[in-house]
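Only one protein chain is missing from this complex, and each of the others stays in its spot.
Labels run A and B following the written order; every chain starts at residue 1.
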Amino acid sequence: MSAKDRILAKLRGSLVGTTPVADDYDAGLLTEPWRYAADDRIARLRSMLEAVHGETQLTTQADWPQRALEALAARNIGELLVSPDTAHGQQLAAHVAASAAGLRLKAYHQPVEAWKEELFFRTPASLTGTLGGIAATGSLVLWPTPQEPRLMSLVPPLHIALLKASEVRDNLYELMHAQHWASGMPTNALLVSGPSKTADIQQTLAYGAHGPKELLVLILEDA
Amino acid sequence: MSAMTDVPAVPIAFKRNAREALADPQLRRNFRGAMDFLMDKRRVQFPDGDELERLRAFGNRVRARALSKLPELLERLDANLSRNGVKVHWAETVEEANAIVHRIVEQHAAKKVIKGKSMVSEEMEMNHYLGERGVDCLESDMGEFIVQLREEKPSHIIMPAIHLNVGQVASLFHDKLEVDYTEDVDRLIQIGRETLRRNFFEADIGVSGVNFAVAETGTLLLVENEGNGRMSTTVPPVHIAVTGIEKVVENLRDVIPLLSLLTRSATGQAITTYVNMISGPRKADELDGPQEVHLVLLDNGRSQAFADGELRQTLNCIRCGACMNHCPVYTRIGGHAYGTVYPGPIGKIVTPHMLGLDTTRDLPTASSMCGACGEVCPVKIPIPALLRRLREEAVRAPEAVPHHMRGQGSKYSKKEAMLWKAWRKLNTSPALYRAFSFAGTRLSALMPSNIGPWTEHRSAPKPAARSLHELAREHLGED
Partner (left out) sequence: MSHASSVAPNATRTAPAIEPPRQYPDKPADVFLFGTCVLDLFFPDAGMDAIRLLEREGIRVHFPQAQSCCGQPAYTSGYTDEARVVARAQLALFAGDWPVVVPSGSCAGMFRHHYFELFKDEPQTLKQVESLAARTFELAEFLLNVCRVQLHDSGAPVKVALHTSCSARREMNTHVHGRALLGQLAAVERVDHDHESECCGFGGAFSVRMPDISGAMVKDKTAALKGSGAAEVVSADCGCLLNINGCFEKQGERLRGEHLASFLLRRTGGHKGDGR
């Protein structure tokens, strides 16, 4: 008998004569206290994100590339990791080409093993899309893809995320339900709520523990 | 297991540890401050007492439901993870779990392991086991990293270095990392970040724990704030997750109430910075993520707790640490005094199943039964009731059957059992009780002013001149 068989046999033996507990899932408790009027939804998301040192800006589909450029310029960052294979990556590239900004765009085009050193030590910022947001907790939803792999939102010290206002949901339950998560999860799904932080030294909060030191969320109000 | 039961267990020197901790004013201050901080943070997260109570009941039902079909859910989890490409391993003991991990290490000729935070790996003493076999394990959670540098164990399951203040960490970094002494926490964290950064991509294997394992989708959910968990589970070519068999939940949506309870109860956060859901290794067209993902499911005494309907509730635990944050005993002695991986109230009820009641003999009695732990537990584990039950098992007479707990009856003493028999006679025989209280009140002057441990901190209690029985009889007549 394998360890699996022995463990399962023990557990089964302990359940003889019992009936499973019924599923009386109370979705109302996870949604009703966490509902927001259309006008308040984005405000809630912003205030939650800002409370944990996330930065947010309201912008539009047309204007966000300029905002991103300004944010990078303000930090003296001359290079950005962004996918050329996404619509937003292409829009940004076009904007950069048309502008006088000397921003260099680079792509995550090869497996991480091939360029770890550069990714970890010579990539100051990244820009990715999101699959939506959650107002209740101020969270971004990311399902990394071949175009925008997992480490894009983790390794560079500044992460800029694009969030469409129409894709902000009130709470995790509604989001999970609307996006049919249970019918198929990607290899990696993430909720990101602010820049990386720790309070492991005498409960004193410090940002930029292992992940991004800064998270800038550009909220596209007309998208 | 069978070989171990022949060797008499050495009880943890809890009382000695506690005495030493109580005599350390720095430690006392550090814990008092930290616990006050965490209690306040939690309280702010639950402004609506009604919502809290409903959510706790909900969390309890979700956990109870998962446990009520645990074998079925574990099989479903195994099947779905396997379908997703995750290799699932099962271990009855920590020795088996370590051997599994070591086998994977050998297959990859791995020399270096980077670890996210995992209490189950502490349970396994994985660092020590692999270290003895020439494999370096480096902790990457800031608190764990600090504790590892000090060659200590975590003193809290959520905040491992909570027993230290900033000055102590500053000295540690100055001594061990050869950096300038600074008490600037931002600077100290940056030193930790810089020290650990290269290790993430030099490591051959990343090890993590699991907060919830979802049977429905074959998903491992991990919460964290630092990003080291994501690093450890994404950058190295191999990821090994280790977890207890109780961590499974039925459906993906079941994690929603548990996640809310966990982060709000643990650190008073609406949500952690990262909720990392892993459902498989890197796919052919993906550019990062581990090529191999393993899950080790560990029993280590959990099935013993599971065997009893009451004790099974121990396994509801979602490891938030709120019970320790609110425990007046933990607050005063800190985590190390318990001498166990899991300290505080939850440690007192879970560890006896892992190590035996003989080894942990003092733990269930180290509680005033004040009930603070049970009151805050987000999944409503009746911790005081379970402590009482473990006390009962510990003093059970050797001839009493059945024996279903390791170390059962290890606190049985004929003398103490006789004393309680006498107590029973006294309290069920009115004549005897009357004679006793008459003697107690009339002879109170003879009562010694030093009655052992009680009088070290208090004066001896003095019986009144006449008992309430007498006064009431005089006032109300014989009833």
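Just a few scattered comments:
In this section, a residue touches a chain if its C-beta (ideal position, glycine included) is under 8 Å from a C-beta of that chain, and two chains touch if they have at least 3 such contacts.
Since the structure is predicted, the reported quantities are computational estimates derived from the model, not experimental observations.
Touching the chain that is not shown, out of B:Ala13, B:Ala79 or B:Cys370: B:Cys370 (per the contact rule at the top). When the omitted chain is restored, the residue from B:Ile205, B:Leu221, B:Val329 or B:Ile381 that touches it is B:Val329. Along chain B, the points of touch with the absent chain fall at residues 15, 18-19, 22, 36-37, 39-41, 43-44, 49, 53, 328-329, 332-333, 365-372, 374-375, 385, 388, 390-395, 417, 420-421, 423-424, 426-428, 430, 433-434, 437, 440-441, 452-464, 466-473, 475-476, 478-479.
What we mean here is this: only the chains that are shown with their structure count from here on.
Here the CA centre of chain A is 31 Å from the CA centre of chain B. By the touch rule above, chain B contacts chain A in their complex via residues 30, 33-34, 37-38, 48, 51, 54-55, 58, 61, 64-65, 68-71, 74-75, 78, 84, 90-92, 96, 140-143, 146, 159-162, 164-166, 169, 185-186, 188-190, 192-193, 196-198, 200-201, 216-219, 225-228, 230-231, 234-235, 237, 245, 250-254, 256-257, 259-260, 267, 270-283, 285-289, 297, 299, 303, 306-309, 312.
Of all residues in chain A, those touching chain B in their complex are 2-4, 6-8, 10-15, 18-26, 29-30, 33, 48, 52, 108-113, 116-117, 120-121, 136-139, 144-146, 149-151, 154, 172-173, 176-177, 181-182, 184-204, 206-212.
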